[in-house]
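One protein chain is absent from this view; the other protein chains keep their places.
Presenting chain A:
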Amino acid sequence: MAAAIPLSLLVLLLLGPGGWCLAEHPRDSLREELVITPLPSGDVAATFQFRTRWDSELQREGVSHYRLFPKALGQLISKYSLRELHLSFTQGFWRTRYWGPPFLQAPSGAELWVWFQDTVTDVDKSWKELSNVLSGIFCASLNFIDSTNTVTPTASFKPLGLANDTDHYFLRYAVLPREVVCTENLTPWKKLLPCSSKAGLSVLLKADRLFHTSYHSQAVHIRPVCRNARCTSISWELRQTLSVVFDAFITGQGKKDWSLFRMFSRTLTEPCPLASESRVYVDITNYNQDNETLEVHPSPTTTYQDVILGTRKTYAIYDLLDSAMINNSRNLNIQLKWKRPPENGYIHYQPAQDRLQPHLLEMLIQLPANSVTKVSIQFERALLKWTEYTPDPNHGFYVSPSVLSALVPSMVAAKPVDWEESPLFNSLFPVSDGSNYFVRLYTEPLLVNLPTPDFSMPYNVICLTCTVVAVCYGSFYNLLTRTFHIEEPRTGGLAKRLANLIRRARGVPLL
């Protein structure tokens, strides 16, 4: 009897927390996404984003249970009273002119900007401690951030998350352009992901492929967001982004066909079991059923259209959580193929050999309508041998003009001419069909100023050297080889001098 009561109590206790457990829904969620964008220059950009949203008020104490949100960053937020944190590591530069506008660009090196809560009293001290802690987490030299490279912007870098008032006193911004990004920064970044690099999209993150790129940028963004449409409470959002641009010539060997395997040397096998959404978006704006310029394997079942960064774009969606996608073939390897090869049909280049033959470059180009095409060649100036200079070297040296041979479509069809009947000016070039006419144009010759030595210098050098040799060497020679003896000063009148003169002439000793 007495034992039954504690037993029942025990049972109740055991059921109690279990009961709460069943009623509680998961309070954090993970969404992962990969966007593959073929760029106008033939390269491919891949942008990964891993977003963990945690519905919790971290400012109150007592948070000790971390599930998907990494504990290292959660403790940072509560200890240093952060409102927002943005940290990025980048290698390379996003070339907007060739690649188009980026989703999210970061400066080369390391960039850290942080908004603190209004409850922080000594912002500079918190900033210094925060940068030290982050340098330990991400294995970077962020401890070099101090007052010499920190600023407080007054107008830009407004908070990207929820903010009721923005007193810029609580903002700090620093950039370390000398910071290098390498595998030692990627390893702790990967360890913050819930599925690490074992499942889902993160299996593609292999360092030896990710760093063999023209642009590599990895970032961590933490900010408070609205939990629901009413926006009465806060959720914390952690976004980890990684953007890379694969170069067509380095990794693609000049071909513009891409596949996940060629880019990352891996394929996707299974989704991350902790993710509520796991998708791959491929930009197929150039994909047109009729023209068939770009082909995507496997064929997309769903597409997404929207105005992104000012232009209307279409994306093919591959959902890893969709069982049909993965079950058909145990792995998912998305391939992009360009159907019609682009303009450059023929290039012939014969490099020069010194004093033997010149450069020869021949290209067959199809010029698009209503456009300007520029062809340029870089050259360096070298020094010639002194006998190879012309007598007037300051005039410069000539480079032969370029030749443009073109078939221009004509507005009116011409009929074939009889060479004997027609005037001479119409029979310069043979015409095969009347729809276009042949023309050969030349550019101006180029006059290049080569570095010219000073030809008067040998003469100057000889004069100077001879003077120096004569004065110095001659004096030394005299000093070393002549003997000196003392001569008495001569005393005597004019008569004596005359007599000595005559005696000297006769060869007789003097008086």
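By definition in this document, contacts are C-beta pairs under 8 Å (C-beta built on N, C-alpha and C of every residue); 3 or more make two chains touch, one makes a residue touch a chain; residues count from 1.
Following the convention adopted for this analysis, contacts and distances are computed from a predicted model.
Engineer: I notice the complex is incomplete. Of the names "GPI-anchor transamidase", "AP-4 complex subunit epsilon", "DNA-directed RNA polymerase III subunit RPC3" or "Par-6 family cell polarity regulator gamma", which is the UniProt protein name for the chain that's not shown?
Structural biologist: From the listed options "GPI-anchor transamidase", "AP-4 complex subunit epsilon", "DNA-directed RNA polymerase III subunit RPC3" or "Par-6 family cell polarity regulator gamma", the omitted chain resolves to "GPI-anchor transamidase".
Engineer: Out of A:187, A:400 or A:465, which residue would touch the omitted chain in the full complex?
Structural biologist: Touching the chain that is not displayed is residue A:187.
Engineer: Please identify which residue in A:39, A:104, A:123 or A:226 touches the non-displayed chain.
Structural biologist: Residue touching the chain left out of view: A:226.
Engineer: Among the options A:67, A:95 or A:128, which residue touches the chain absent from this view?
Structural biologist: Answer from the full complex: A:128 touches the omitted chain.
Engineer: Pick out which of A:206, A:266 or A:337 touches the chain that's been left out of the picture.
Structural biologist: A:206
Engineer: Since one chain isn't shown, list which residues of chain A touch it in the complete complex.
Structural biologist: Considering the whole complex, chain A reaches the absent chain at 13-14, 16-17, 20-21, 23-24, 27, 57, 60, 62, 64-65, 91, 128-129, 132-133, 135-137, 139-141, 143-144, 154-156, 158-164, 166, 178, 180-184, 187-188, 206-208, 210-212, 226, 230-234.
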